[in-house]
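Reading through the structure tokens given below for one structure.
FYI, not all chains are in this one, though none of them got moved.
Per-chain numbering from 1; labels A and B assigned in written order.
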Amino acid sequence: MNKKKIFNDPVYGFITIPYDIIFDLIEHPYFQRLRHISQLGLTHLVYPGALHTRFSHALGALHLMNMALDTLKAKGHKISEVECEAVSAAILMHDIGHGPYSHALESSIVKGVAHEDISLMFIDRLNKIYKGDLSLAIDIFKNNYKRPFLHQLVSSQLDLDRLDYLCRDSFFTGVAEGVVGYQRIISMLDIHKDNLVVEEKGIYSVEKFLISRRLMYWQVYYHKTSLSAQKMIVKILKRAKELANKDIEMFATPALKYFLYNNVSKGHFETDTEVLEKFAQLDDFDVFSSIKEWKSHDDIVLSRLSWNLSNRNLYKIKIQNEPFDKELVNDLQDKIVKQYNINKKDADYLVFTDVIKNDAYLSDKQRINILYKDKTIKDIAEASDNLNIKVLSNPVEKHYLCFPKEVNFKYL
Amino acid sequence: MNKKKIFNDPVYGFITIPYDIIFDLIEHPYFQRLRHISQLGLTHLVYPGALHTRFSHALGALHLMNMALDTLKAKGHKISEVECEAVSAAILMHDIGHGPYSHALESSIVKGVAHEDISLMFIDRLNKIYKGDLSLAIDIFKNNYKRPFLHQLVSSQLDLDRLDYLCRDSFFTGVAEGVVGYQRIISMLDIHKDNLVVEEKGIYSVEKFLISRRLMYWQVYYHKTSLSAQKMIVKILKRAKELANKDIEMFATPALKYFLYNNVSKGHFETDTEVLEKFAQLDDFDVFSSIKEWKSHDDIVLSRLSWNLSNRNLYKIKIQNEPFDKELVNDLQDKIVKQYNINKKDADYLVFTDVIKNDAYLSDKQRINILYKDKTIKDIAEASDNLNIKVLSNPVEKHYLCFPKEVNFKYL
């Protein structure tokens, strides 16, 4: 059977599937699940178009990967079909372990299990199904392969994952500010001593890429209202977990129920195959249809939060550079305790403060290397005569404070 | 409080909300529900970008309405603020009664209650909430107002509903073929004897609009694979309803359970306020999270269908101009009965045939009137020197046959 298939993508147009194994991976239920995992969680509450999924992001990253491989081959680098296939599989699968609503579960009901771990478990299992055909993809994914540029195409400061999500997120949010010249950046990629580099004349595009990323952080990813919604869903899931731990009954889809009423650790994932299978059943539908029902739960904390989120009555959020005054937060919590008639120890579900951080470019971790005509290499932070790249390297930290709109905090 | 709000729309850019009442309507849970009703149902299984919702469609239609009103006023027509506000409310609410997955429920679990009826019930209830402020909007919606062009802007062969959904659906599917020049069409609108007409020089744009619509039908709305998915979801819901009627237990979200285990008619909707409130809880999340669970139901018909739909193992579909041979269909059903070991009377859930119809333009029902400089009027079918418009008036009927992929029907 001819496995050629074309996907229509609003961002890039037609996406062709380069290899049969890639087609098979896409067809697999593990990957089809990503059709129901939104890329930007609840951001659509702010940008109504932002409903795109990890499924289309993965296809988009695959598309850019193939453009990048073509470019590198056209520049005279030998990359074998086997390597191309493997790195294509690696980028396709890179996010396969993501749970519903981004990182919502990681910090609530499936604590201590990062989505990267789960991605690897899924890929390992697929590798067994496909009898080892994904072994090289796994090596590349884990950066165990001798040619590091292949890993860097999948995961680095300038990988095709980021390139796609910036393009895709700015497209579907309608935030023109985030538009990145992906064709130009890809055309500037090169390989130097088996590492991914950018040609000298690509400096401006790399600068622009870093700046777009930073702006997308504040305009979209950390948009106040969207951040408020994200934090609310985490609080809801934490509360549900707390109630479940006390054996209090609540409606949930069976897949979600499993993770609410069982405490699964990374160890369980690794030893009990059922756990991963259960996780493979879990998507945005489970979480949101359960939250919708929790609007009428007896627990006032759970029901208030769920009602507010479902009806887009989102918490107010203040963002500032300094930490919020502890006493202020305490006062607010006291107020909410009285207003809702809840325990003080539960006040943290409704009034809370924390830190958000945005590293546009951290040169100490990973570098974006610029290749000069004389074959020397410089980090973009040095190469740019636009000193602000250096400034961008400093992570920006901000503090936020969330509280229900209906509470009247006059002194804020 | 200033209720000015701007939505970022990937299709048109910024959408401003023109009136306070409109802002309030958008905030209402009845309208917020549309955030979870996808515009194109399961079409995203074919076009992965097509995840846009009735929420953004309603905003888009509102935006085009305001462009149209500005155009008509600039041409010297008097339209009062009150009329503008009312027609804006009418277009915003026009689809508020849509259930999950388009018309899936209408033909399965909530039989005989058209979404248009439910829309009106919601609007009536909102009118009570807003103390009669929507009365004129309702008159316009029902075409009871003295100036028919206002109703025609909301609902006619060339209304702003259609204009938006063609633009929006082609944008998110990535089907360039469907692109419509909405600015040009709107700029050509005019009023003649209180009816909506199109200026003479807009003929080509209207032709193009009708042709785009026809092509979108076959390329998107009736795309084979997407049609198969649509028909499967109807069969699933019908089966679930049948089992519920026999008091067989199954998982469902409470909102969906209500409609599965109660037989609600249009009469119930009208007399029992709870029914509409329950309906207001229902969205895509309820349906799909329940179907996901039905994969493991004891009923083989329900579980096969649910498994196949969830994992995008969609039924094969054949489309042809003539009806399918009854004997052939019968043979296929016999085969499926044997293969799945089910009753013959259930075979129709798995092997079925029916008709689809596409009326691009039916001049006998409603007309698109072209206004000539000498103030005469002609229907587009006459005005166009491109005779094919007349051909377009003939509805195209096709027959389809659906059956599971895993069944090997050699003679097809």
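As a working rule, contacts are C-beta pairs under 8 Å (C-beta built on N, C-alpha and C of every residue); 3 or more make two chains touch, one makes a residue touch a chain.
Note that this is a predicted model, so its numbers are computed, not measured.
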Whole-assembly copy number, given 2 chains displayed: 4
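Criterion: only the chains that are shown with their structure count from here on.
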Where chain A and chain B are represented by their mean Cα positions, the distance between them in whole Å: 32
Touch list for chain B against partner chain A, complex: 7-11, 13, 27, 29, 32, 35-36, 44-45, 47-49, 51-53, 55-56, 59, 171-175, 251, 253-255, 281, 283-286, 288-289, 292-293, 310-312
